[in-house]
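Let's look at chain A:
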Amino acid sequence: MELPMAIVIGALFAAGTYLMLRPSLIRIVLGLALYTNGANLTMMTCGGYESSRSAPFLYDASGQARLMDPLPPVIILTAIVISFSVWALLLILCYRVYLDWGTDDPEALASIELHEVEEESAATQS
Partner candidate 1 sequence: MMRVLHFVKFGLIFLVEFIVANYQVVKLVLTPSPRFRPGLIAVPLRARTDFEITSLANSITLTPGTIAVHVSDGRDTIIIHALNVPDDPQELRRSVTEVFEANILKWTRPRNAPGMRKERSADDQRIP
Partner candidate 2 sequence: MPPIHELFVGAALLLGAFLMVVAAVGLIRFPDIYCRMHAAGKASTLGMVLVLVAAVTLLLFAAESPQWSMAVRGVLAIVFQFLTIPTATHLLARAAYVREYPLAARTALDELKDFLPTRPDCPEGKE
Partner candidate 3 sequence: MISGFLEAICMVCLAAFLGSAVVCLYRIIIGPGAADRAVALDTFVSALIGVIVSLCILWWEWFFFDAVWILALVAFLGSVAIARYLENGRVF
């Protein structure tokens, strides 16, 4: 199963990169979502795969059942939750950026000099 997974992971990261390099905040956010999926699948793949193994539930009294490694799911779960939370924050930050700056193009955003803003914010802070 490693080859198809590796292809998918490569595709997820390639597509995520491509999206992140596009001039649109939402696309960047989408790209990062693809990255997250890519990372999670990487963890899954690295846990190894044998189609004969079953889910890691310990109901088999004999202890003969060959179970999947429970660690990758655990790590993925933590990683999913964390990256999802941060992703949500990023999403809302993008919304605020668009609201405040009037553009969702990171290039246009970069072209606005920060010191103009700093002076403005200094004025508002004091």
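A word on the picks: all candidates are chains of the complex that A comes from, given by their letters.
Going forward, a contact is a pair of C-beta atoms (placed from the backbone, for glycine too) under 8 Å apart; a residue touches a chain by one contact, two chains touch by 3 or more; residues count from 1.
Keep in mind it's a predicted model, so treat the numbers as computed, not measured.
Trainee: Touching chain A in this complex is which of 1, 2 or 3?
Mentor: Touching partner of chain A: 3.
Trainee: Inside the complex, what are the residues of chain A that reach candidate 3?
Mentor: Residue positions touching the partner: 54-55, 57.
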